[in-house]
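With one protein chain withheld, the remaining protein chains of the complex are depicted in position.
Chain lettering (A, B and C) follows the sequence in which the chains are written, and residue indices restart at 1 in each chain.
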Amino acid sequence: MLYNFMNDYNECAHERILEAITRANREQDNSYGLDTRCERAREKIRAHLDGAASDVQFLVGGTQTNTTIIAACLKPYQGVIAAASGHINVHETGAIEATGHKVLALPSADGKLTAEQIERAVAAHFADETAEHMVQPGMVYLSQPTELGTIYRKAELTDIWNVCQRYQIPLYVDGARLGASFAAQGADLSLADLARYTSAFSIGGTKLGALFGEALVINDPLLKKDFRYHIKQRGGMLAKGRLLGIQFETLFTDGLYFEIGRHAVAQAQKLTEGLRARGYAMMVESPTNQVFPILPKTLLRELGRSFGYAFWCAVDDENDAVRFCTSWATPPEMVDALLGSIPAKQ
Amino acid sequence: MLYNFMNDYNECAHERILEAITRANREQDNSYGLDTRCERAREKIRAHLDGAASDVQFLVGGTQTNTTIIAACLKPYQGVIAAASGHINVHETGAIEATGHKVLALPSADGKLTAEQIERAVAAHFADETAEHMVQPGMVYLSQPTELGTIYRKAELTDIWNVCQRYQIPLYVDGARLGASFAAQGADLSLADLARYTSAFSIGGTKLGALFGEALVINDPLLKKDFRYHIKQRGGMLAKGRLLGIQFETLFTDGLYFEIGRHAVAQAQKLTEGLRARGYAMMVESPTNQVFPILPKTLLRELGRSFGYAFWCAVDDENDAVRFCTSWATPPEMVDALLGSIPAKQ
Amino acid sequence: MLYNFMNDYNECAHERILEAITRANREQDNSYGLDTRCERAREKIRAHLDGAASDVQFLVGGTQTNTTIIAACLKPYQGVIAAASGHINVHETGAIEATGHKVLALPSADGKLTAEQIERAVAAHFADETAEHMVQPGMVYLSQPTELGTIYRKAELTDIWNVCQRYQIPLYVDGARLGASFAAQGADLSLADLARYTSAFSIGGTKLGALFGEALVINDPLLKKDFRYHIKQRGGMLAKGRLLGIQFETLFTDGLYFEIGRHAVAQAQKLTEGLRARGYAMMVESPTNQVFPILPKTLLRELGRSFGYAFWCAVDDENDAVRFCTSWATPPEMVDALLGSIPAKQ
Partner (left out) sequence: MLYNFMNDYNECAHERILEAITRANREQDNSYGLDTRCERAREKIRAHLDGAASDVQFLVGGTQTNTTIIAACLKPYQGVIAAASGHINVHETGAIEATGHKVLALPSADGKLTAEQIERAVAAHFADETAEHMVQPGMVYLSQPTELGTIYRKAELTDIWNVCQRYQIPLYVDGARLGASFAAQGADLSLADLARYTSAFSIGGTKLGALFGEALVINDPLLKKDFRYHIKQRGGMLAKGRLLGIQFETLFTDGLYFEIGRHAVAQAQKLTEGLRARGYAMMVESPTNQVFPILPKTLLRELGRSFGYAFWCAVDDENDAVRFCTSWATPPEMVDALLGSIPAKQ
């Protein structure tokens, strides 16, 4: 195989990260995230939050991060509103339910929820005379970008935030690929905006060049207390927590996190343009680092010999929608090679 | 108010049940369902099962019964397939999720699931290369009758049973209103059939003239072991368990359970016919003890002064679908009075 | 067998309760505890609370009541402090753990906890630098009377309450046999005191002459909100909730609840005195309706032909501690008959 576009975690880590770990290797430090490197990483992240008094916690993985913050927010009889296509509803093997909570799935064609849709669902619950026989909406989960690579714009997020505020429901944004969202065309949501208009959000490391790790930024003061108990209980507290600190410190030094996002998005968008120029339609318009073209099965079979991609869904008898994913590690020449293997649509 | 058709648990219990409890009042007996009356009730129920070696357990309520059997069947990473309108998916405040399991909701217009639909969902899961990132279908939940009063016929149930057998997935039938199903026109499923073609099913008492109580019939030998631990842990083990025994013994003496179902269904069907004769359509065709007519809002407001009913859903600007429910206690003359208050559709 | 002293739920219910249910049988009413009878029972109970603005909720069973209130109080990383002999730690098949919480068991010889003991445990937790690696004490569970029939006096309860207040930890008293505590010699804790010095407490019906049922009195305003969601989710919301209302209304009319407690305690204490007069020691001094004598095995074998009792624990090669339990239903002549079968200790 020439190159695998299957996902954005096919390689290990950006070299600067490995170098930083190697440099710090024999330095003794505290454990469980109480070390100097996590503290420095926290400062580096907070510097982007425009003065918000947010807490920053580091966890190992995404499923863990989502589960930990969601279980921390909800009372036993509450559930979390999410797009039906949301990661927590589909691809975490019921991790949310395993903590006792229902995912209240709302339909979405492009992976996004709207403020109206959320308000309708919440208002309908509280208007029902038998509400207590049903799961109470206790939280809203979004992801930025979504599972389909789409992004929320600032006006959309603040509308949702206003609904959440009105009903006193926490809003959490899963930023597993957050770095890619900043580089998208039309993107107008900054880290500082996320600190302002969410109760908590995550900054994903795994898909942005780290070995692993998610930074969880907690803005709502009520969620901060005792949060480390939650992390420990859900298995997210790394003994050598400094590894998370070193990685996020590196990512937030000299803008590496944003640079990685820009590189990945640039490769994906070059691929998108090339595919469009060849006459292929997209299943969904993604401005980030995932590309979802509809391609003939015969072509896909051919491509599969040299390039990895993910099957997404069947479109018709002759065409499938697939996903190509780019990352910090994707060489531009591999995008060229891929495009070079794709003839114009007949 | 003249009469409340809101639901089938507006009164206490069939008089024969109260008399039986009163008669047995000072008899000392064992506790927690290990008494002579539960044993006799078990025998009375088993006599209907055509020789099946089923266990019969008694629990207090329906949510509890569903939760207990479902949590007993599933492994941590498994979920239960149910109609989106199913009681466990909507009206149990997330009791299933509180035990750690996702409800895998499938769409249904009439409250029923089909064998094809179930097979498609299960097969799709196991065919997926990333199946382990998703909740595994580990059980199928039906209700007889369904939330919308519809019933499964024998051929439908055996088709579903065959799918479940093929994938080695337990099949559970929630019979909260089971007694009403036997009296429905076209009904061809007996208790013996349920013992043959399900892993477990419940025989609801609350809605069939008991003060409370559900009999859980466990057919699958693998589910029988240690089941009383489950009942105790989920809060369903009544100290004075004999109360459940006395009630089910009474219900299954001289066919009272079936007689109650026939009475309730007869009243509901008389109501249905009367409404149809007056030109009103039904939201769904229910052959059991729930009637779902579509009626003008102006008429409903008027009716509401004398009769209780449940709002079901808005149909258009001028009409709502509502539910009238009948029971062992519904006096035929009250159905007449209700119909007498409903003019022919204009 | 002449009479079974095995426990206090060997018979059904006090006759006044059955009569009240029978009288109300065909009265239509609302369901799920929103009926007129529950409302009246609430008022009758509140009349004993000296003006406290407590909520009163009715649940079916004791395990359910304990589980529901405890799970409602605790955050995911918190546990509940209880005596090692406490019902929730031993005899509820892990129902508390099934909701995700550890029981933090403290040793106790007589079933009681002391304020010092609780304070030491709580203070030690919060003083530990690695506290977040351990379950945080989030609640205190007592029972009145305890599993061993002993009772808390007012000074003991207020001391514990003060510790709980100091650490902002809810205090819950399980009153499964509460009625018996009021009749004990030396008892000085009223219902009004319990409303004043606990966050919540239960008033047990099952062991005090009801068919079933526990009243949960919630004093802490923070625990009141949305509590019916908890009840529904944990399976404790009875469809025909009026049955709980009728029973507690009856128990709290003309002092029946207290009368039942006095009768049961009087029989138990007569038995205790008779045993002492015959030279037998008690394993524990219980002033309520449970008696724990140490008796020779040979005598016990003999007694077992005519009287039921519960084995408690082995004392030595020749003697066991056993439990005799009395109730509203225990005929005084049966206590005489029992004593008549017990010769003086040799």
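Things to note:
In this section, a contact is a pair of C-beta atoms (placed from the backbone, for glycine too) under 8 Å apart; a residue touches a chain by one contact, two chains touch by 3 or more.
Nothing here was measured: the structure is a model prediction, and the numbers come from that model.
Although it is left out of the displayed model, the omitted chain contacts the following shown chains in the full complex: A, B, C. Annotation: of C:Glu15, C:Glu97 or C:Asp193, C:Glu97 touches the absent chain (contact as defined above).
One of B:Lys75, B:Arg120 or B:Lys345 touches the chain omitted from the figure, and that residue is B:Lys75.
Among the residues C:Gly33, C:Gly79, C:Gly111 or C:Gly205, only C:Gly79 touches the chain that is left out of the figure.
For the chain missing from the display, the contacting residue among A:Gly94, A:Gly111, A:Gly261 or A:Pro287 is A:Gly94, taking the whole complex into account. With the whole complex as reference, residues 1, 3-4, 6-7, 9-13, 15, 18, 21-22, 24-29, 31, 60-64, 67, 92-95, 98-99, 206-207, 211-212, 229, 232-240, 242-243, 308, 329 of chain A touch the missing chain. Taking the complete complex into account, residues 32, 71-72, 75-77, 99-100, 132-133, 136, 226, 228-230, 232-233 of chain B touch the chain not shown. Residues 76-77, 79, 90-94, 97-103, 130, 132-135 are the ones on chain C that touch the missing chain.
The working rule: only the chains that are shown with their structure count from here on.
Comparing the centres of all chains, each the average of its CA atoms, the largest separation from chain C belongs to A. Chain centres here are Cα means. That of chain B falls 34 Å from that of chain C.
Centres computed as Cα averages put chain A at a distance of 42 Å from chain B. Centres computed as Cα averages put chain A at a distance of 50 Å from chain C. Shared contact sites, meaning residues of chain B that touch two or more other chains, fall at 92-94, 98-99.
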